[in-house]
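What you see is the complex with one protein chain gone and the rest in place.
In order of appearance the chains are A and B, and numbering begins at 1 in each one.
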Amino acid sequence: MRLGVCYYPEHWPQHMWPRDAKRMAELGLSRVRIGEFAWSRIEPEPGRFDWDWLDQAIDKLHEAGLGIILGTPTATPPKWLVDRMPDMIALDAQGRPRGFGSRRHYCFSHDGYREEAARITRAVADRYGRHKGVVGWQTDNEYGCHDTVQSFSTAARDAFRSWLAERYGSIDALNEAWGNVFWSMEARSFEEIELPNLTVTEANPAHWLAFRRFSSDQVVRFNRVQVDILRALSPGRDIMHNAMGFYTGYDHHDLAADLDVLGWDSYPLGFLEMFRFSDEEKLAFARSGHPDIAAFHHDLYRGCAAGRGAEGRWSVLEQQPGPVNWARHNPAPLPGMVRLWTLEALAHGAELVSYFRWRQFPKAQEQMHAGLLRPDDASAPAFAEVEQVATELDAWAEPGPGVKHAAIVFSYPAEWMTQIQPQGEGCSALWAAFRSYEALRRQGLNVDILAPDAPLDGYRLIVVPCLPIVPDDLADRLASSASQVIIGPRSGSRDADFAIPEGLPPGPLADLVGGRVVLSETLRPGLFHNGAGWNVTRWLERLEGDAEAELVCDDGTIACWRNGRVRYCAAWPEGQLIQTIVGRAAADAGLPVDLLPEGRRRRTCERLTFEFEYLAGGVSVSATA
Amino acid sequence: MRLGVCYYPEHWPQHMWPRDAKRMAELGLSRVRIGEFAWSRIEPEPGRFDWDWLDQAIDKLHEAGLGIILGTPTATPPKWLVDRMPDMIALDAQGRPRGFGSRRHYCFSHDGYREEAARITRAVADRYGRHKGVVGWQTDNEYGCHDTVQSFSTAARDAFRSWLAERYGSIDALNEAWGNVFWSMEARSFEEIELPNLTVTEANPAHWLAFRRFSSDQVVRFNRVQVDILRALSPGRDIMHNAMGFYTGYDHHDLAADLDVLGWDSYPLGFLEMFRFSDEEKLAFARSGHPDIAAFHHDLYRGCAAGRGAEGRWSVLEQQPGPVNWARHNPAPLPGMVRLWTLEALAHGAELVSYFRWRQFPKAQEQMHAGLLRPDDASAPAFAEVEQVATELDAWAEPGPGVKHAAIVFSYPAEWMTQIQPQGEGCSALWAAFRSYEALRRQGLNVDILAPDAPLDGYRLIVVPCLPIVPDDLADRLASSASQVIIGPRSGSRDADFAIPEGLPPGPLADLVGGRVVLSETLRPGLFHNGAGWNVTRWLERLEGDAEAELVCDDGTIACWRNGRVRYCAAWPEGQLIQTIVGRAAADAGLPVDLLPEGRRRRTCERLTFEFEYLAGGVSVSATA
Partner (left out) sequence: MRLGVCYYPEHWPQHMWPRDAKRMAELGLSRVRIGEFAWSRIEPEPGRFDWDWLDQAIDKLHEAGLGIILGTPTATPPKWLVDRMPDMIALDAQGRPRGFGSRRHYCFSHDGYREEAARITRAVADRYGRHKGVVGWQTDNEYGCHDTVQSFSTAARDAFRSWLAERYGSIDALNEAWGNVFWSMEARSFEEIELPNLTVTEANPAHWLAFRRFSSDQVVRFNRVQVDILRALSPGRDIMHNAMGFYTGYDHHDLAADLDVLGWDSYPLGFLEMFRFSDEEKLAFARSGHPDIAAFHHDLYRGCAAGRGAEGRWSVLEQQPGPVNWARHNPAPLPGMVRLWTLEALAHGAELVSYFRWRQFPKAQEQMHAGLLRPDDASAPAFAEVEQVATELDAWAEPGPGVKHAAIVFSYPAEWMTQIQPQGEGCSALWAAFRSYEALRRQGLNVDILAPDAPLDGYRLIVVPCLPIVPDDLADRLASSASQVIIGPRSGSRDADFAIPEGLPPGPLADLVGGRVVLSETLRPGLFHNGAGWNVTRWLERLEGDAEAELVCDDGTIACWRNGRVRYCAAWPEGQLIQTIVGRAAADAGLPVDLLPEGRRRRTCERLTFEFEYLAGGVSVSATA
């Protein structure tokens, strides 16, 4: 695994660049990511390019031995460009323009902007595509950051109508698939379909799901334009994009299919603070991050990247080096965490960990975001940890792939469906996947996170936490595996257009599960059914069928059903319930279960085994037994 | 009392209709409500009507012996209609259009849409008005659902100005009545009056009250157009509308005056979850509904319907049969609740309970809303309960009218006033009425809920929980009754245009109360005055006058005053305070008081007495002693 850093030469005087490059190399870094926000410096006026500074920067970095990952600057089109086509701006769900003044101020469906993005990509790739120092490309930056995938502009509406026409062929097919007869929502042509925002009450969930799919496809299409240009003009370089944490605005399986390497930006403390964790968790892990945040995304994005056929290639393109500026509260990491997070990435198979950023910039929006260096050029606390881990990597560079234990099946449309129709607060497919992942990791197991169409070979335990739409052959593939299987609520509960299947949920999984879901209900916090050390919370389904009750509450409510190798979790998969089910299934699978303490996690690779002590910031590495 | 069901033949293949009709009849249902969302199927293109399917549906239902309640489909105008006059769309208070894509996408003040609504009503009534199977009509559906009574469109603004001109005659009269001299808000003509939204800080409360009255009047006017057409074209059929729970967007007394039967849609679990109940109540009654929710609305709407002179005719046009889809959490009812809720309606004098809906529809917005049948056509849990209660109704069909015990006086403008000017959080006239109702019901008493101008004869206890505007003769009518009277805070505190009366509150009730309110204050949660088993919370008034202090706090604060038969509750009527006052007044009235356990309620009819055990889902019925 390599180490790298994100660097913005345009922020600093030119005389600092050579020294910066030298210090990077001395620190043990071999990669540097640059350029992704520099459009206004590359093309200060329409059509007038200023390459000098970037030539210099690239040369200096290259001369120091660093491989350069160059970003296309399309996340930050300059003001003159926006002024030339003001309707390139996205509209939010309330109909308000999302204008210039920060970043990501564009609508993915705007043809004119897509052409401009292609133009600047071509210009940059023309100039540097075959530069020896350039080893990779990053397209744009964090697609979807600041909730920018969905746009409610005229451009989006028109593109949505074309997308629908292509998907459904006829308006009658759409009306039928969506059930538009309900509430007289039937359209007579695709031109009668509006965007699903600003309706009186919620729009048809099928309408929303189509819009989510469309919006995701627009991102993939936008990205592909750049990928095609870069492949043509910069042969042999890896093309990447940097995904985010707990973010599902587009389908990362689809995006990754066009990339060589899927990157992601890892901010464990910020994510802990801003996402669904309980207040207790936010306090307990305030300085370390919840111990599964980084690992979950490593495994998720490795799975997304695996869509191209091989073992997925992935990297950490940004890594938190200290306090950030964007969470509600922004504490400093415990000493040791920057090293620990780096080794967690190593243990999961990253190709690169790139710290964000080299030196804290004293101005503008991210002035409170730490770097490896302080604004005064002195070392920030992370610097020494990187120095240490860079040395350690010499010994641990090849831990080998993770030993196959358990797999989780997750899809992006699953999360879209539970967002569109939660039916009860907190019922999110992504969160079900995270809590299932946590339960498996607490048992000391390795976990792969797979797309629904990924091969299932070699796993002794497969968990499908919440997968409303299942591929036709998933049931067969699960049946023909020898694995223990856990299927969670809502799985198989919808067809591709958000309709309940004819034979009731779990639809195509019914034979496997040995039952059908005849009633679903949701429970407010505090309303639960008591079990033996676990509870039924949040969601509860009643089943009819041949499966046997395995976990039964004091009041007779059945929390978990069993049909041979297959368990069905009829309540929300969280807390002690999913821990209990996972524990039983793992034991039945003959997996090496070992309930770890709260802050400890393990990763078993072929050659090395890592033990992470999150609450102490410590890591121990040993040869795998 | 009859049983019925809501049915959407347009959702199902035609071959299912005869069998559905037969099963309904066999189940013991004799009414079926249809058609209210079917405009796009009745008139798929402008001016082209497709009656075939509806002819068939009506005939099949009629042939099975069911009486049909036909809905006018005006809550869901089709897309082609909206596209022909886009300004029929309402604007919300933020100025955003509330467009097509769900339902209720129209502004009540739009002349063009009112004409279109008349046209489709005439078309449907022309075709089926004299059909033998059609026994009743429902106009539109749930006026005001999704907060749709108020619109801030140009059509609404223009209509509001005309309405004001009619009400006030001259702009000087309006300026004077509203006190527009305050903050230089004086207008020189009605054209200078804007809608009260989007002001810098709150608009004049008199302005808001006028707008609330206007908005209510627009609903009544819109409905009357349909009523007039239906009366002319479908003689002898009952005309109804379905009101909602805890909803006060328009004056139901006014609407009911134009109807034969006032219907309402009863969703006890959804209402519990979504309204002002405490978290403790939401947990305790999660599966049964708070035991006064359904009964309160039965008594409220019977009172609204009584405005036409006779004992009010009312029905439950929708009844929750299982989990719904629209609350924050959607649990399943306890076994027995569907039967219990049905019998509660019987005990209160409903003509009909119609379950919503026959079969769960697997698509679109309400796919998670239970029916009597599951989407796969099998029985849902409610089915057997309906079967049982249908049989029981043979024996209990005629419980007789409720014995007269206590009355609550409530008006819709009272609630508008407390919404416009709460002065302290949670001070709602509707909620004061509900908590007073609960206190009376806990004593085992029957309660009627009356309009301020309704006759007061026969009640031994009359409660006026919070009635800012009182009719001129109410004081006299209360004085000349022999009843015990409880008057609550803010009563008589405003004239018809939201001004404090010259002689201070309680205005025309001052002699009755024996005092005047010289100070009002509101108290944050936790700030209270201790009494003997009760507390002063939320609201407190100081009185001057001849009345005697009856309930005095430890610190000397007077919570309740007494002037002969009349008590004045000077604090917010809730909790143990209103329970204590009601208990004393009921005892003084010689009523059969009997404090019931938390989940038990009683309804004493002339022939039968019902005891409801909400927390157990049970009902016992006995001959009235």
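In this section, contacts are C-beta pairs under 8 Å (C-beta built on N, C-alpha and C of every residue); 3 or more make two chains touch, one makes a residue touch a chain.
Keep in mind that what you see is a predicted model, and the values were worked out from it rather than measured.
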item	value
Residue touching the undisplayed chain, where the options are B:L3, B:A21, B:L61 or B:A203	B:A203
Candidates A:E26, A:D55, A:D83 or A:E606 - the one touching the absent chain	A:D83
Residue touching the undisplayed chain, where the options are A:Q14, A:S170 or A:Q365	A:Q365
Residue among B:G503, B:G533, B:G564 or B:P592 that touches the chain left out of view	B:G503
Chain not shown: contacting residue from A:H131, A:R167, A:R224 or A:K282	A:K282
Interface residues of chain A (partner: the chain not displayed)	8, 10-11, 37-41, 44-45, 73, 76-80, 83, 90, 94, 96-105, 145-146, 148, 273, 279, 282-283, 286, 322-323, 325, 328-332, 360-368, 370, 374-376, 378, 380-381
Sites on chain B contacted by the missing partner chain, in the whole complex	94-95, 178-188, 192, 194, 196, 198-207, 421, 423-425, 498-504, 518-524, 526-527
